[in-house]
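Below: the structure, in structure tokens.
For this view, one protein chain was removed and the others were kept in their places.
Labels run A and B following the written order; every chain starts at residue 1.
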Amino acid sequence: MSQINTAVHEPLLRVVKRSESTMKQKVLVRAAAILLALIVDALFIFFITGLNPIAVYTTMFQGTFSTAMRFSWALRDLASLLLIGVALAPAFKMRFWNTGAEGQVLVGALATAAVMVYYGGKVPNWLLYSAMLIASILAGALWGFIPAWFKAHFNTNETLFTLMMNYVAIQIVACFVNIWRGQASGLGKLNMKSKAGWFPQFFGQRYNINLLVVVLLVVLMYCYLRYSKQGYEIAVVGESENTARYAGINVGKVIIRTMIISGALCGLTGFLIVGGRDQTISTGTAGGNGFTAIIVAWLSKFNTFTMALISFLLIFLDKGAMEIASAYALNDFASDIIAGIILFFILGSEFFINYKLIVRGIHKEVR
Amino acid sequence: MLTPQETDRLFAVLKNMRADGKSIIIITHKLHEVLSISDRVSILRKGEYAGTVDTDMATESSLTELMVGKKVELNIECPEPVNRHLRLNVHNLSVTNAEGVRVLDSISFEAFSGEILGIAGISGNGQKELLEAIAGLQHVDAGSSVVYYPDDDRDSTAEQLIGKTPKDIRDMGVHLSFVPEDRLGMGLVGSMSMVDNMMLKSYTSGHSPFADRKAPRHLAEEIKDSLGVVTPSINTPVSRLSGGNVQKVLVGREIADAPSVLMTAYAVRGLDIHTSYTIYHLLNEQKQKGVAIIYVGEDLDVLVDLCDRILVLCDGKNNGIVEGRKTSKEELGLLMTSLQENHGGTDR
Partner (left out) sequence: MDTLIAWVSRAIPFGTIIMYGALGEILTQKSGNLNLGVPGIMYLGGFAGFASAYLYENTAANPNTVFCIVLALCCAFAASVIGGMIYSFLTITLRANQNVTGLALTTFGMGVANFFGVYILDGRTATQTMIYKAFQTRVPVLSGLGIPGQLLFGYGFMVYAAIALAIVLHIFLNRTRSGLNLRAVGENPATADAAGINVTRYKYLATCIGAGISGLGGLYYVLDYNQGIWATTGQIEALGWLAVALVIFTTWKPLSAIWGSYLFGVLYWLYQFLPALLGFSVPGYVTDLIQMVPYVVTIAVLIITSLRKKREDQPPASLGLAYFREER
């Protein structure tokens, strides 16, 4: 055969799926992503405000770490975000897009507040706390159950169903807040005098109980997903419903059961926020954490310990941005921008974990 | 896939094109087709060019040697069934799909232990629905019946499988193994390791709320060694394995369950010739252990060589059951494409 030199058109960059990436690669890629994001954020800060980004970052750092009190506040907010992330983990592992955490937290909070309003001071404390706990869990579970039931029976799109349930919850909360405040302009703290239903002080703060619960749940949820039979079922259903049916798993049952768990834990978060942190309720009680937690759950690949890290990073940014806001007369929406940019980079970095680029001309790369 | 008759017609067309001076590249895994149509054959092996030979000089075994890299025995055995008795009695099985089309129409047949029953037919003629209906994964029409006979064909111990879920069937103690067509979409979970895939049908065993991973790990090691699964580790996600190794994992798991009925759908589709023969060998091994095997295939040569009896599906209907030892692929091809007047499961 004659050798004809044919110019093969090879693209400059070619994308190839990685066969496997090591732990070291994964950590390096993510660290690089965060570093790059911080550089982009620094450029943003510099060009918009003309401030020295390093000084700004130092100030940001102080938002969380300057005093013990600040650190404790950061942990308090971390607890709320992380709890919702943990609550979402089983649903997302099942690839059930529960965008309704915000609403599930709200109804849990509402149930708690209702018990406080109507039974506060009228029944013994232990009974009051139990009633608050149970009511919040039931309410959250119900909010999770409704879309799950329709998903299981009619395959109704859960992303939008749960999203809409948020607004239904918001309006119900608005309605009750309206009733309870009466003629007053705001609701204020519930049971201000009797403090009935308020969590007791624990190491000097009421919200330290929340921290305790979140640590416990992080471990429990990790074990549930990793080692239990139900956790295995969730994983199979999430990967392929056909395989699940083939294996004899009752897919509908698993969907409903998992969403009841997810909703119940969101409801529990509502209980902890009202009892341990706010002692009141408003339509902003969940504070957007229901949405942020989705990103947390997804990025951590449902590993609850990784969730703790990512939640801390986001809370740190949030606190830092507030600190910059007060120190440099900026506004704390900067935190949304900074967090957004970091999230974009982390999301984009996944690509470099799953794929690799081959540049034209460099052949036989070691895999 | 084409029937022998259609293949002949296609080849006639290709030969005319060659006579017109066109150059033709044909890619096929059927060696006798390569030998009958081509002038030269190039062989690829694991993505690398293994050589080009003139067809006149080539034989099936010489081509196989180039494809696999070593000599391969190309005979499929078909031992006479021993201790043959009724295992499954499928009667009047019909399936209507979501669009209202009757994809299976009153199928009746019997499957016996120690026997391989082939299912032939152009793909999409009800094969998938047939196996899934038996496995409890399909909604069937009223009047359908699949009766399972545990040890002998007495009616007293028989069990009706229709209306049961796969879990019900398992709980009844029926070891029904099923190698589905869609390996990573139904038979296995691609993102899970071999170990976790071994658990797929057995994870419920025991009363603990936690899943046992010791036994599955042991089983995974065993399958890896005995079937020669090429994988970095039993903890590697199975989607990272090659098609042949994925199928070994799936077949290995299904056989490890000591089945009494083994159903396979396109068990060798896309596999290299060496792995294909490993699978045929495994099926024959199971047959001799007294398993009733239902083998859905598309390669008519293999069906004729491997199966004791072959049921031909055409348009969702049973278009006749023929003896594997007496039939020819031309007869099968004819049954696959033209519906017989008197369809309804008459043994020929």
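The working rule: contacts are C-beta pairs under 8 Å (C-beta built on N, C-alpha and C of every residue); 3 or more make two chains touch, one makes a residue touch a chain.
Keep in mind that this is a model prediction, so the values were computed, not measured.
Just so you know, the chain we are not showing touches A across the whole complex. Only one of A:Val16, A:Leu35 or A:Met192 touches the absent chain when the whole complex is considered: A:Val16. Considering A:Trp73, A:Tyr119, A:Trp298 or A:Phe312, the position touching the chain not shown turns out to be A:Trp298 (whole complex).
Summary of contacts with the chain left out: across A:Phe46, A:Phe71, A:Tyr119 or A:Phe150, the touching residue is A:Phe150. Residues touching the missing chain, restricted to chain A, are 15-17, 97, 99, 150, 154-157, 159-161, 163-165, 167-168, 170-172, 174-176, 178-179, 291-292, 294-295, 298-299, 330-331, 333-337, 339-341, 343-344, 347-348, 350-351, 354-355 (touch as defined at the top).
Heads up, the rule we're going with is that only the chains that are shown with their structure count from here on.
Centroid to centroid, with C-alpha atoms defining each point, chain A and chain B lie 46 Å apart. By the touch rule above, chain B contacts chain A in their complex via residues 135, 137, 165-167, 170, 178, 180, 182, 184-192, 196, 199-201, 203-204, 208-211, 232, 236, 240.
Those residues of chain A lying in contact with chain B across their complex are 19-20, 227-233, 235-236, 239-240, 242-243, 245-250.
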